[in-house]
Each structure stands twice: as C-alpha cells, then as structure tokens.
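Below is one structure; the comments refer to it alone.
Removed: one protein chain of the complex. Kept in place: all other protein chains.
What follows is chain A.
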Amino acid sequence: MAPRIQSRSVSNLLPYLTSSSSTSSHIPSLCSSSQSSRHFSVTATQQTKLRRQMFEWLATQGAGLKHHTPGDTNYLRMADGSQSNRPFPNNSYFISEPVLSEELRNEVYVRVKEQNKSPRAVSVELGIDMNRIAAVGDPLALPYARAVHEMIPTTPLAQAGERQTYHEPINDLPVHPATGAQIFYPVPESRPFTRIDAGRVFSGAPMLEKKAADKISHPSDLAEDVLQKPSTIEWVGKGEKARQVLQPADVRIPHPQLVQLARDRAAFPEERRAVAQRHAERLERQEKAEKERAARTADRRKRSTETIKPTDSRFAFRIQDAVFTEQTVGKDGRAPWAPGRRYGVPRNDRTRGTVKIPTRVNV
C-alpha cells in the first residue's frame, strides 16, 4: 500500500494557505514525517521516482510559484520561460479567460443603474455579453472576488479617451436544436434561397409566398418587426408539436441592430452622422417596445394573480386565475399542457428504464 500523506502535511503543499513563515524547508520534512508515522513497519518507505522528482521540482522551479504577485497570474511557465494564459502547459485547449475587472464592473453598474441605459446598449459599448451585464446586478461575494482578482487575468476599463477593449464576443448565435438535422432539400437554381427559407425548411414550414418574399430585401429586415412584435412569428405543427418557424440568424442574434448598422455604414459611407442617428433611433424604438412588452406582461400577471395573507397563518396563498376550457385543457380535458395533474394518464416518473431528467431544452 502506498504511504499515506497526513492531512496536516498536505496543507503545506498549498502555498497560499500557509503563512509566510512556511518555507521550502517544509518539503523534505514531509517525507520524513510520513516515514516516522509508520511505527510498526519494517520495510522502507516506498519512494517512487515520480514522487522524488515532484519534491525536487517543488524545491527548485516550483518554489517560484509558491507566492503569487498580486495582480498577476501565477501559472506554470512555458518551456521557453514565458508566462501564458494557459495554466496547464500540456493542455493547449484550456485557456484562462479574463474576468471583468472591478472598475469595468462598476462602470457597467453605473451605466445601467444610475444612467438608466439599456443593457443592450451597454453591452455594445463595453463589449460584454448581455447575460453578463445582467449578472453584474447580482449580490457580491467581495472577499472571494478580491482574492480571485489578484490571481486571474482581468479586462481593464479603458482610460478616458481610450477605446474600450471588448471583453468577449457579444453577438454569438446560440445553436438552435432545429438546425441539428441534416436535410437534403433540392432547390432550383433559378430560385433565390436565403437564410429565411433555410429556417422554414428546418422547421418544416411551407415556402414563403412570392409576394411576401419579394418584400424582404435582406433577412435583417425582419429583425425589427420580430423584436417589436414577437407574436408575429408564424407557427407550424399541431398540438404538442406546434412550434414557431425558425428565424434567420440575423434575427436570433443578441444584437440584430448591429447588422443593420453595418449595412447602413456600407451603403452610405459618407453620411456617418445620419447613419448613427438612424441606429440610435432604431435602438430606442426597440427598447421602448421591449419595455412596453415587459410592463404588459407584468400587468397581466398582476391582474390574474391575487395574494392573500391570512392573519392567522404563517403562509401566504397565491391564487391564480386558470381557465379550464377546451382550449386550455384539450377536448377530453386531459391535454398534457393543462393545469393540474391528469387522470388516467400514467405518470411514469418511477418506472424503471425511463429517462427522468429533462431531455430537451426549449430555446
């Protein structure tokens, strides 16, 4: 059996947990302590070559990594001695990505909360994903953040007059499960086939009528309508399999307005101010529509929900209006999407061999 290292000794291997008084002199003592703990054993402690090499390395090259310089990464160096953002030199795919610096994070907070800018606009200005912008408002674990920020790369906030470096790509398109299918779809050469048509093929919708198709000069034309009124997206399929027609990438990306901005810039290279103006207007319209929609949803929920707080109870009761009609519960009252649990439909949540974890995610 391999010799066991006592937990007391193991803590010495973690340089940042020990006080500054612990030096490399601890490392040889570690070997001796493991030997002395084997009182009844006559055989010599097995010391493998790798283990010996490890302690040699800890005493020589590794000693430099014992204490980190605050504000700098403390990763293993490459063979040529240069510091890189790859903590594991043998795993070139593991890259230590930068996190938001404190200044940049505060700037996001100030712009969204105090200057009342929309997350969408701030995302474009600072080059930060919208999800991350939303996460900035979450409660903080400050001591943890402080400790971590000392050791990992961060994206700094640009000085006044400088251009902000983008923290990450902001317009990444999530992979839609509908696009996973391989479809052989012959199209006559004479027929224009755009991303809109591809989306319709993926979702099994019929071809767009010529009249409607002629109105669209570029797929990004749809973006504004869809963002303002998502209910205009067509549905295909029946019952449980009903789904919305897959929209072109120009619509589904987080910042569709940037496509239109780039197209405007290419079309009118001279009129920079007018293009910027149009972009600002477009953004404003979008935000207004989004805000109105959110307000409408909140209002509807508020009207259909009533919270009752009996004085003699520890609990509140939330009464939601439900309408049990043919549309909401199906013809036989047993539609799977109906509120409540269903009769006569076996719940296979305990049967053997069935998958009990969610198998699909609705995007």
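Just so it is clear, a residue touches a chain if its C-beta (ideal position, glycine included) is under 8 Å from a C-beta of that chain, and two chains touch if they have at least 3 such contacts; residues count from 1.
By our rule, contacts and distances are computed from a predicted model.
Q: Assign the chain not included in the display its UniProt protein name, restricting the answer to "Exosome complex component RRP41", "LAQU0S01e12816g1_1", "Ribosomal protein S16" or "LicD/FKTN/FKRP nucleotidyltransferase domain-containing protein".
A: According to UniProt, the chain not displayed is called "Ribosomal protein S16".
Q: Could you tell me which of A:131, A:165, A:307 or A:348 touches the chain that is not displayed?
A: Candidates A:131, A:165, A:307 or A:348; residue touching the omitted chain: A:307.
Q: Specify the residue from the set A:273, A:303 or A:341 that touches the hidden chain.
A: Touching the chain that is not displayed is residue A:341.
Q: Extract the touching residues of chain A with respect to the undisplayed chain.
A: 138-139, 306-310, 314-324, 329, 333, 338-341, 343-344, 349-350
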